[in-house]
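In this view, the complex is presented without one of its protein chains, the others remaining in place.
By written order: A, B and C. Residues from 1 in each chain.
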């Protein structure tokens, strides 16, 4: 990853081929004037950080104790000290958070129940690197109930909920994570997860690819015992495909990011709600009658457009892909080039995954009070760096909201400095996290139990039947009643009564 | 196909393995009391008939002439008699229809223009078997302009527009088709297309698989020269996959049915409109406040649900697939079993592709005046046969609308006798047909020009880039302006500026 | 009314002041070349004709008998000949139609049931002039069950269903109406209703104002015994207000047209559905992605816009009233002047009630294949007369659809020659007619039973409580369950538990 490789003086790592793509991002990034320290800065260009960082506040004040957790001696009530968290005494509060989350993650709880008879992960030694939240805790404790041993680090230096980490440590999970790690802490924590006497992981659960990368670089021999990698993020998956293409992937990997439930929920349905939430919380604007241009009509763009149209906005769409463009047309949106409408719109939203979609030239032409924000991924879509020039004045009007003021007095309203609006300025419902966590658990089970030869050294999508199983576990939330095929119908359709129900190329 | 094989006494054909699945359908069907003659009856269980039969009326009266076209001697104005149509004198009227269709099929017209320089189908000898309509004529004449020679038969004994067939014959196309063919005529026409002295097809364009089947049975050696098959229908594609599975497919085949443009347009968008149209034309009902249950939440079901919800109906959904079920929930529909709501709903719509989704038991429990119709495929979804019992009275109240009356006076309103509502009772916009026809043309070009070895003896989806090209040709209709990637952006995304823009598993 | 007064040579009538407004309409109209005969022509500018003419076909062929009903001697089975219909023998077929309509008019049937104990119209002698349809028959027979005597004529020379008229005559109602009356027949029929020995009406139910006008002109003394007028149409109501303003209204009149149930149902909800229906039946167009301009954002415009937006059209709105304009903005429609979008739109729909909203200049600038239609009222909104010029070619492509072709080949698609699309090209659901008919019945009951002095010689809206009652009678159709106020709540709100629930100025 760019951040730990870029510091060439202090690092022994070479940048692998699959990292070159991200290099230019970093270059730009480093030019940006900022008050944030270098280390945290370099972390923040980790894709996994920006992709999944939740704005949920930590519930207790962690500023009261300036000692680094690495320098503390802590033990849980059973006497174990195989963990490193901010403050083990916060465990009780964290436990309550976990219990609340359990109520809203019925699918994982259902998996636990089924695990009372069989332990599909018996013998599994899972090393994980994800955000450490109450929802992750429910996942980890579910993996434990299914028979696995787990060691865990955080995939983001900011996102750890210290109380939850404490609760996990208290109940015996070796967790190495706290809110506000330095970059050095970050890698130290990961290393503590994998570099253990008498314990070698045989499964990897990763979010962003940092853990995977660390093992590749430092302990490549570990892969001999590893049965597979489960990866959740866009970035991590991208890296796995590049490894695979280059012939360097040495274990099977499961691409959880592109499972249908994750795509439709995290993207389409979740963005349908979070675009409204993010805009309201930051600007208190009224949607009715506003002119909006949405750049990109993938799942994220579709969600944003649907919500804004429903609230009475007039929505324009830009696209590069003619198929998505045709969908936008049929869904009732005018397909334009950004230049055609940039002078008239009240809001610009990027949802492309691309870079420099909104350029300084566009920003120069926007009308006074135009709101600009990013729902895509990472922080590249709006050329925010181009606004860091002397003739423009920045005014922070509230948290996550800057006014950038032109010499003639024109202001644009920039949200979250161009980072992801929904992660910075709105929250992610537990229900969505539950779907992803359940998918991760099933992917681990599948890879761990797959007979020799079912999966090769390649990147796989979750078998459709498992996708369907994840979905079925979430239906009771809606009091939804599934119909079963009769024997006659199953025969007629040439389907097994229990699925899978669709060919692999089915689009939903 | 089941219909011509079932008449064992009069046919030399054996039923191949890949037809067995359909046999039970036919058994049931034959038990059904009906006044329709045997021949037309047996035709009507052809999947391709019911899948694509358009209700569009023939514009001139064809009943004035009882002579079979096979017994007539007709010549076009250039002296050719290599065709067989109802009446060559109707050519002028048909030409006007074709000209009107050309206006609404800009993509094919654009292909023609590009063909002025190059002839990508030069040397192609295409034998086709599709509905013979003005839109098909535009396709055929485009194939001609691209360099191909064509011979054509109808895939349905009812759907031929005689005037259009005449116009095609007049301009030199060997067409063998008329409205109201007998079963014997049907096969005779197909045979006249392929069994010609001094001409052997090297490409097949099929809709339903009858032409392909005929060549398999009668002229298997022809496949030595055939470069590929392009198939449009669900049924035809199903058969090709079964042939492939059985190792009997001896040329590459292109599955046009599952291309994204066709799926989304023919199914999602088109059904969104045609469900309303079909219900209004047959029943003049008001949608507002009506309770509706839609069985199946695939693309067709999604389209029906969206339209009815938008018109103020209260919509319930049934599903067997938990993923589609979860989508229904997130889209705001209560997911139920049919039994739970069958007593209270005003309308029942099937969109499953399955059989006996609505059983006699369901029909018995529906409330008075409940409307029952099928938007799925074929005529199996509603167990209409179960209503052909002595205690129930059938009353034909208008074309395509029957009241079935229970002894206690309860009536249900059955539309199109359970056949496809949108094909029987509404019309298909030319724009949708244009997308399919363009896709067919591009699939032919691709298969014909593919270098040796690109395609094996298997069933393929259209390369994504071609799907994208079809879409791009239809954007001008909406005055839609596509954005182009900059070089820098293309490099960042790792994409070619001209596409394809998405991985193969992308769901749109 | 303008049409029968204009023929000064053949008519004894003077045009009253309140007709002057319509005169210019007629002037234009008469200039228009047409093949339709003069009489029917002059009838067709009757507002009531165009406002309410249903396209529903007559079910039996009435062309078999060329004898004028006025020249026939007919008796019903009880020996009465106090009626004049096409053919009394069609009564049985008409009776079946009435029975079907009864099933869908539960509110009137509920009124009948309540009438078994009391007869609120006992002694009422109602003369009516409305469309003669199955739904009207249910109304008339309900009035009869409530104690009234009725005599009835048609308000439109085309809209009478002969079978229904026969059924009414057979069951004893003096009905004077048939499909295809001449203008002379029209007035003869009205006169036969009012000019009877030994019978004088004391209530008037009118639709369009022709009956009221006739009595004003010919039998002004009748008003001494008349307790009130119930009028349904925009035009008739307009005339009543003008009479009132001029101090010439000599009995109370009830404006049924502006009751909230009628406004919202006939206009908002009904148009929401009929715009789609009318466009589909005439053009088979696809709505998705089409650009549409809707002129006028009243209830009709709101209904049209909502439906088209829901089907994926891109909708622009024009308005003269800033309040409606602001609503359009908040509902997500761009508010434009017609000129701004006329070159780009695919469909132009007028919903204004105004004249010359679409001018020849607009028509000249529309793009090829643009569809033009009117959902407002009357036939004045599109300046169709301006298209009747030598340089333009008219081509009738199907019923109600004309192509008007410019010298350069551009075609516009004109629907229903600019008359009301929903009445000409779609059907009106019985449910909507039921609401209007129930409102008429209650208005008659109210006026007939009102204590002396409650109503003066003015035009009134239906008392809110009656509007509410009409609504409540239609809730069972939707299996809708109303909540009742507790005593405590009623006291808190200062309301009677049975309504009325809203102040008179409430807007719904």
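Things worth noting here:
The criterion applied here is as follows: a residue touches a chain if its C-beta (ideal position, glycine included) is under 8 Å from a C-beta of that chain, and two chains touch if they have at least 3 such contacts.
Keep in mind that what you see is a predicted model, and the values were worked out from it rather than measured.
Checked against the full complex, the candidates C:117, C:390 or C:494 give a single residue touching the omitted chain, namely C:494.
Within the whole complex, the absent chain has one touching residue among B:69, B:174 or B:288, and that is B:288.
Within the full complex, the residue among A:190, A:229 or A:307 touching the omitted chain is A:307. Residues 288-289, 291, 309, 311-314, 329-334 are the ones on chain B that touch the missing chain. On the side of chain C, touch with the chain left out of the figure occurs at residues 21, 24, 258, 260-261, 263-265, 269, 299, 318-330, 334-338, 340, 353-357, 380, 461, 467-469, 471-472, 474-475, 478, 480-486, 488-489, 492-494, 499, 501-502, 504-505, 507-508. Those residues of chain A that touch the chain absent from the view are 103, 269-270, 272-273, 276-277, 280-281, 284-289, 291, 307, 310-312, 344, 368-369, 426-427, 429, 431-432, 477-480.
The rule we apply is simple: only the chains that are shown with their structure count from here on.
Between the Cα centres of chain A and chain C there is a gap of 59 Å. Centroid to centroid, with C-alpha atoms defining each point, chain B and chain C lie 42 Å apart. Our note on geometry: chain A versus chain B, Cα centroid distance of 42 Å, whole angstroms.
Residue positions 288-289, 291, 311-312 of chain C are each in touch with at least two other chains.
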